[in-house]
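Excluded from the complex is one protein chain; the other protein chains are retained at their positions.
Here is chain A:
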(Lines give C-alpha, C1' and ligand atoms only; values in the text may rest on other atoms or scores of the structure.)
Protein backbone atom coordinates (compact mmCIF):
# COMPACT_ATOMS: atom_id res chain seq x y z
CA UNK A 1 0.00 0.00 0.00
CA UNK A 2 1.46 3.21 1.15
CA UNK A 3 4.99 1.94 1.43
CA UNK A 4 5.10 1.65 -2.31
CA UNK A 5 4.59 5.35 -2.55
CA UNK A 6 6.92 5.98 0.35
CA UNK A 7 9.88 4.45 -1.39
CA UNK A 8 9.38 5.33 -5.02
CA UNK A 9 11.96 3.95 -7.39
CA UNK A 10 13.96 1.71 -5.02
CA UNK A 11 10.91 -0.36 -4.20
CA UNK A 12 10.75 -1.57 -7.76
CA UNK A 13 14.16 -3.17 -7.32
CA UNK A 14 13.17 -4.60 -4.00
CA UNK A 15 10.01 -6.03 -5.48
CA UNK A 16 11.71 -7.87 -8.27
CA UNK A 17 14.45 -9.27 -6.08
CA UNK A 18 12.57 -11.85 -4.11
CA UNK A 19 9.16 -13.13 -3.19
CA UNK A 20 9.01 -10.57 -0.43
CA UNK A 21 6.68 -7.93 -1.78
CA UNK A 22 3.32 -7.06 -0.27
CA UNK A 23 1.20 -8.08 -3.29
CA UNK A 24 2.71 -11.53 -3.04
CA UNK A 25 1.87 -11.64 0.61
CA UNK A 26 -1.69 -10.72 -0.32
CA UNK A 27 -2.11 -13.78 -2.46
CA UNK A 28 -0.72 -16.06 0.20
CA UNK A 29 -2.83 -14.46 2.89
CA UNK A 30 -6.06 -15.78 1.42
CA UNK A 31 -4.71 -19.13 0.43
CA UNK A 32 -4.83 -21.41 3.47
CA UNK A 33 -6.64 -24.31 1.82
CA UNK A 34 -3.17 -25.75 1.21
CA UNK A 35 -1.78 -27.55 -1.82
CA UNK A 36 -4.39 -29.33 -3.87
CA UNK A 37 -2.38 -32.51 -4.07
CA UNK A 38 -1.85 -32.36 -0.32
CA UNK A 39 -5.54 -31.90 0.33
CA UNK A 40 -6.33 -34.82 -1.95
CA UNK A 41 -3.89 -37.21 -0.35
CA UNK A 42 -4.73 -35.75 3.02
CA UNK A 43 -1.39 -36.65 4.57
CA UNK A 44 2.05 -35.29 5.27
CA UNK A 45 3.25 -37.78 2.69
CA UNK A 46 0.91 -36.21 0.14
CA UNK A 47 2.62 -32.87 0.66
CA UNK A 48 6.20 -34.13 0.73
CA UNK A 49 5.83 -36.43 -2.29
CA UNK A 50 6.66 -33.67 -4.82
CA UNK A 51 9.80 -32.77 -2.89
CA UNK A 52 10.92 -36.41 -2.69
CA UNK A 53 10.22 -36.79 -6.41
CA UNK A 54 12.32 -33.70 -7.11
CA UNK A 55 15.20 -35.08 -5.03
CA UNK A 56 15.04 -38.40 -6.89
CA UNK A 57 15.06 -36.45 -10.15
CA UNK A 58 18.21 -34.64 -9.07
CA UNK A 59 19.91 -37.93 -8.20
CA UNK A 60 18.94 -39.33 -11.60
CA UNK A 61 20.29 -36.31 -13.48
CA UNK A 62 23.42 -36.50 -11.35
CA UNK A 63 24.04 -40.11 -12.44
CA UNK A 64 23.40 -39.28 -16.07
CA UNK A 65 25.90 -36.41 -16.01
CA UNK A 66 28.52 -38.48 -14.16
CA UNK A 67 28.31 -41.50 -16.41
CA UNK A 68 27.07 -40.25 -19.76
CA UNK A 69 28.45 -36.75 -20.15
CA UNK A 70 31.74 -37.09 -18.31
CA UNK A 71 34.49 -39.36 -19.54
CA UNK A 72 36.22 -41.44 -16.89
CA UNK A 73 39.21 -39.09 -16.69
CA UNK A 74 36.98 -36.12 -15.99
CA UNK A 75 34.50 -37.91 -13.73
CA UNK A 76 36.15 -36.36 -10.64
CA UNK A 77 34.34 -33.13 -11.57
CA UNK A 78 31.06 -34.80 -10.59
CA UNK A 79 31.61 -38.09 -8.80
CA UNK A 80 28.42 -40.22 -8.81
CA UNK A 81 26.22 -40.09 -5.69
CA UNK A 82 27.11 -43.52 -4.30
CA UNK A 83 30.82 -42.72 -4.53
CA UNK A 84 30.29 -39.42 -2.69
CA UNK A 85 28.43 -41.23 0.08
CA UNK A 86 30.89 -44.12 0.27
CA UNK A 87 33.91 -41.87 0.65
CA UNK A 88 32.38 -39.45 3.11
CA UNK A 89 29.63 -40.89 5.29
CA UNK A 90 31.73 -43.88 6.36
CA UNK A 91 34.78 -41.72 6.97
CA UNK A 92 34.73 -40.20 10.48
CA UNK A 93 37.51 -37.82 9.51
CA UNK A 94 35.12 -36.26 7.03
CA UNK A 95 31.71 -36.77 8.58
CA UNK A 96 32.48 -35.70 12.15
CA UNK A 97 33.79 -32.21 11.33
CA UNK A 98 31.01 -31.81 8.82
CA UNK A 99 28.26 -32.55 11.32
CA UNK A 100 29.94 -30.21 13.83
CA UNK A 101 30.04 -27.51 11.15
CA UNK A 102 26.40 -28.11 10.35
CA UNK A 103 25.46 -27.67 14.01
CA UNK A 104 27.48 -24.45 14.09
CA UNK A 105 25.70 -23.10 10.99
CA UNK A 106 22.27 -24.10 12.29
CA UNK A 107 23.04 -22.22 15.51
CA UNK A 108 24.00 -19.08 13.61
CA UNK A 109 20.91 -19.37 11.41
CA UNK A 110 18.57 -19.79 14.39
CA UNK A 111 20.09 -16.88 16.33
CA UNK A 112 20.06 -14.76 13.18
CA UNK A 113 16.45 -15.65 12.41
CA UNK A 114 15.34 -14.88 15.97
CA UNK A 115 17.00 -11.47 15.88
CA UNK A 116 15.66 -10.77 12.38
CA UNK A 117 12.12 -11.66 13.51
CA UNK A 118 12.37 -9.46 16.60
CA UNK A 119 13.83 -6.50 14.70
CA UNK A 120 11.53 -6.96 11.70
CA UNK A 121 8.32 -7.12 13.72
CA UNK A 122 9.25 -4.20 15.97
CA UNK A 123 10.25 -2.16 12.94
CA UNK A 124 6.93 -2.90 11.21
CA UNK A 125 4.94 -2.28 14.39
CA UNK A 126 6.49 1.17 14.80
CA UNK A 127 5.85 1.99 11.13
CA UNK A 128 2.22 0.88 11.42
CA UNK A 129 1.59 3.27 14.30
CA UNK A 130 2.82 6.50 12.77
CA UNK A 131 2.64 7.45 9.10
CA UNK A 132 5.70 9.62 9.60
CA UNK A 133 7.70 6.72 11.05
CA UNK A 134 6.79 4.68 8.00
CA UNK A 135 7.97 7.43 5.66
CA UNK A 136 11.25 7.73 7.51
CA UNK A 137 11.98 4.06 8.29
CA UNK A 138 10.82 2.22 5.20
CA UNK A 139 13.61 3.50 2.93
CA UNK A 140 16.18 2.06 5.36
CA UNK A 141 14.53 -1.33 5.10
CA UNK A 142 14.71 -1.11 1.33
CA UNK A 143 18.38 -0.08 1.45
CA UNK A 144 19.13 -3.06 3.73
CA UNK A 145 17.39 -5.27 1.20
CA UNK A 146 19.00 -3.89 -1.94
CA UNK A 147 22.59 -3.30 -0.86
CA UNK A 148 24.72 -6.29 -1.90
CA UNK A 149 25.95 -8.09 1.21
CA UNK A 150 29.39 -8.32 -0.46
CA UNK A 151 29.71 -4.56 -0.15
CA UNK A 152 29.19 -4.76 3.59
CA UNK A 153 31.25 -7.80 4.57
CA UNK A 154 34.63 -5.99 4.78
CA UNK A 155 33.12 -3.43 7.13
CA UNK A 156 31.36 -6.04 9.24
CA UNK A 157 34.67 -7.90 9.56
CA UNK A 158 36.51 -4.77 10.69
CA UNK A 159 33.82 -3.86 13.22
CA UNK A 160 32.76 -7.25 14.51
CA UNK A 161 35.80 -9.43 14.01
CA UNK A 162 35.83 -12.52 11.83
CA UNK A 163 34.06 -15.02 14.07
CA UNK A 164 30.47 -16.20 14.67
CA UNK A 165 29.04 -12.77 15.75
CA UNK A 166 29.87 -11.36 12.31
CA UNK A 167 28.17 -14.38 10.73
CA UNK A 168 25.02 -13.65 12.73
CA UNK A 169 25.06 -10.04 11.55
CA UNK A 170 25.24 -11.11 7.91
CA UNK A 171 22.44 -13.55 8.55
CA UNK A 172 20.23 -10.85 10.11
CA UNK A 173 20.87 -8.35 7.31
CA UNK A 174 19.92 -10.92 4.69
CA UNK A 175 16.87 -12.27 6.55
CA UNK A 176 15.22 -9.20 8.05
CA UNK A 177 13.48 -7.61 5.06
CA UNK A 178 10.66 -10.12 4.43
CA UNK A 179 9.81 -9.90 8.11
CA UNK A 180 9.52 -6.11 7.92
CA UNK A 181 7.57 -5.92 4.68
CA UNK A 182 5.20 -8.80 5.36
CA UNK A 183 4.43 -7.75 8.92
CA UNK A 184 3.78 -4.17 7.83
CA UNK A 185 1.59 -5.34 4.99
CA UNK A 186 -0.33 -7.55 7.40
CA UNK A 187 -0.80 -4.81 9.98
CA UNK A 188 -2.19 -2.57 7.25
CA UNK A 189 -4.42 -5.26 5.78
CA UNK A 190 -7.48 -4.67 7.98
CA UNK A 191 -10.13 -2.94 5.86
CA UNK A 192 -11.21 0.66 6.39
CA UNK A 193 -14.66 -0.64 7.36
CA UNK A 194 -13.15 -2.85 10.08
CA UNK A 195 -11.30 0.17 11.43
CA UNK A 196 -14.55 2.16 11.33
CA UNK A 197 -16.19 -0.61 13.33
CA UNK A 198 -13.54 -0.22 16.03
CA UNK A 199 -13.85 3.57 15.94
CA UNK A 200 -17.61 3.30 16.38
CA UNK A 201 -17.14 1.08 19.43
CA UNK A 202 -14.69 3.63 20.82
CA UNK A 203 -11.90 1.07 20.89
CA UNK A 204 -8.63 2.13 22.47
CA UNK A 205 -5.43 2.18 20.41
CA UNK A 206 -4.34 -0.94 22.25
CA UNK A 207 -7.60 -2.79 21.53
CA UNK A 208 -7.30 -1.83 17.88
CA UNK A 209 -3.79 -3.29 17.80
CA UNK A 210 -4.45 -6.51 19.70
CA UNK A 211 -7.95 -7.29 18.43
CA UNK A 212 -7.72 -6.05 14.86
CA UNK A 213 -4.34 -5.22 13.38
CA UNK A 214 -2.24 -8.01 14.89
CA UNK A 215 -4.67 -10.88 14.26
CA UNK A 216 -5.21 -9.59 10.72
CA UNK A 217 -1.43 -9.63 10.25
CA UNK A 218 -0.84 -13.22 11.35
CA UNK A 219 -1.05 -14.88 7.91
CA UNK A 220 1.40 -12.32 6.51
CA UNK A 221 3.69 -12.67 9.51
CA UNK A 222 3.92 -16.40 8.87
CA UNK A 223 4.58 -15.80 5.19
CA UNK A 224 7.39 -13.47 6.25
CA UNK A 225 8.68 -16.03 8.72
CA UNK A 226 8.87 -18.67 6.01
CA UNK A 227 10.76 -16.37 3.66
CA UNK A 228 13.05 -15.08 6.40
CA UNK A 229 13.85 -18.61 7.56
CA UNK A 230 14.95 -19.56 4.06
CA UNK A 231 17.09 -16.44 3.85
CA UNK A 232 18.55 -17.04 7.33
CA UNK A 233 19.94 -20.36 6.08
CA UNK A 234 21.55 -18.62 3.13
CA UNK A 235 22.77 -15.82 5.40
CA UNK A 236 24.40 -18.22 7.84
CA UNK A 237 26.21 -20.07 5.06
CA UNK A 238 27.36 -16.84 3.43
CA UNK A 239 28.53 -15.66 6.87
CA UNK A 240 30.48 -18.90 7.34
CA UNK A 241 32.07 -18.38 3.99
CA UNK A 242 33.43 -14.93 4.77
CA UNK A 243 34.14 -15.11 8.49
CA UNK A 244 36.23 -18.16 9.20
CA UNK A 245 37.55 -17.45 12.66
CA UNK A 246 36.33 -19.71 15.46
CA UNK A 247 34.55 -23.00 14.92
CA UNK A 248 33.95 -23.62 11.26
CA UNK A 249 30.50 -23.66 9.74
CA UNK A 250 29.35 -25.58 6.71
CA UNK A 251 30.01 -22.56 4.48
CA UNK A 252 33.59 -22.49 5.77
CA UNK A 253 33.98 -26.15 4.88
CA UNK A 254 32.64 -25.49 1.39
CA UNK A 255 35.42 -23.01 0.91
CA UNK A 256 38.13 -25.29 2.33
CA UNK A 257 37.07 -28.26 0.20
CA UNK A 258 36.91 -26.11 -2.89
CA UNK A 259 40.43 -24.80 -2.37
CA UNK A 260 41.73 -28.33 -1.84
CA UNK A 261 39.61 -29.80 -4.65
CA UNK A 262 38.21 -32.38 -2.20
CA UNK A 263 35.35 -33.26 -4.50
CA UNK A 264 33.50 -35.94 -2.54
CA UNK A 265 33.33 -33.98 0.76
CA UNK A 266 32.47 -30.86 -1.21
CA UNK A 267 29.46 -32.58 -2.70
CA UNK A 268 28.35 -33.93 0.65
CA UNK A 269 28.58 -30.42 2.10
CA UNK A 270 26.47 -29.12 -0.78
CA UNK A 271 23.92 -31.88 -0.16
CA UNK A 272 23.81 -30.96 3.52
CA UNK A 273 23.22 -27.26 2.84
CA UNK A 274 20.48 -28.12 0.35
CA UNK A 275 18.78 -30.49 2.79
CA UNK A 276 19.12 -27.90 5.54
CA UNK A 277 17.31 -25.35 3.37
CA UNK A 278 14.57 -27.80 2.37
CA UNK A 279 13.99 -28.90 5.96
CA UNK A 280 13.80 -25.33 7.29
CA UNK A 281 11.42 -24.31 4.51
CA UNK A 282 9.20 -27.35 5.12
CA UNK A 283 9.05 -26.77 8.86
CA UNK A 284 7.97 -23.16 8.49
CA UNK A 285 5.55 -23.92 5.66
CA UNK A 286 3.89 -26.56 7.85
CA UNK A 287 3.82 -24.19 10.82
CA UNK A 288 2.24 -21.51 8.61
CA UNK A 289 -0.45 -23.89 7.35
CA UNK A 290 -1.18 -25.19 10.79
CA UNK A 291 -1.47 -21.88 12.64
CA UNK A 292 -3.33 -20.02 9.90
CA UNK A 293 -5.60 -22.99 9.33
CA UNK A 294 -6.47 -23.15 13.02
CA UNK A 295 -7.02 -19.44 13.32
CA UNK A 296 -9.29 -19.08 10.31
CA UNK A 297 -11.19 -22.30 10.80
CA UNK A 298 -9.85 -24.05 7.74
CA UNK A 299 -8.99 -27.65 8.46
CA UNK A 300 -5.41 -28.65 7.76
CA UNK A 301 -6.02 -32.36 7.62
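The criterion applied here is as follows: a contact is a pair of C-beta atoms (placed from the backbone, for glycine too) under 8 Å apart; a residue touches a chain by one contact, two chains touch by 3 or more; residues count from 1.
Quick note on the criterion: contacts and distances are computed from a predicted model.
Chain not shown in the complex: UniProt lists it as "NitT/TauT family transport system ATP-binding protein", one of "Carbon monoxide dehydrogenase, medium subunit", "tRNA N6-adenosine threonylcarbamoyltransferase", "NitT/TauT family transport system ATP-binding protein" or "Lipid-transfer protein". Residue A:198 is the one among A:62, A:198 or A:281 that touches the chain missing from this view. Screening A:144, A:212, A:231 or A:266 for touch with the missing chain picks out A:212. On the side of chain A, touch with the chain left out of the figure occurs at residues 191, 193-194, 196-203, 207, 211-212, 215-216, 218, 295-298.
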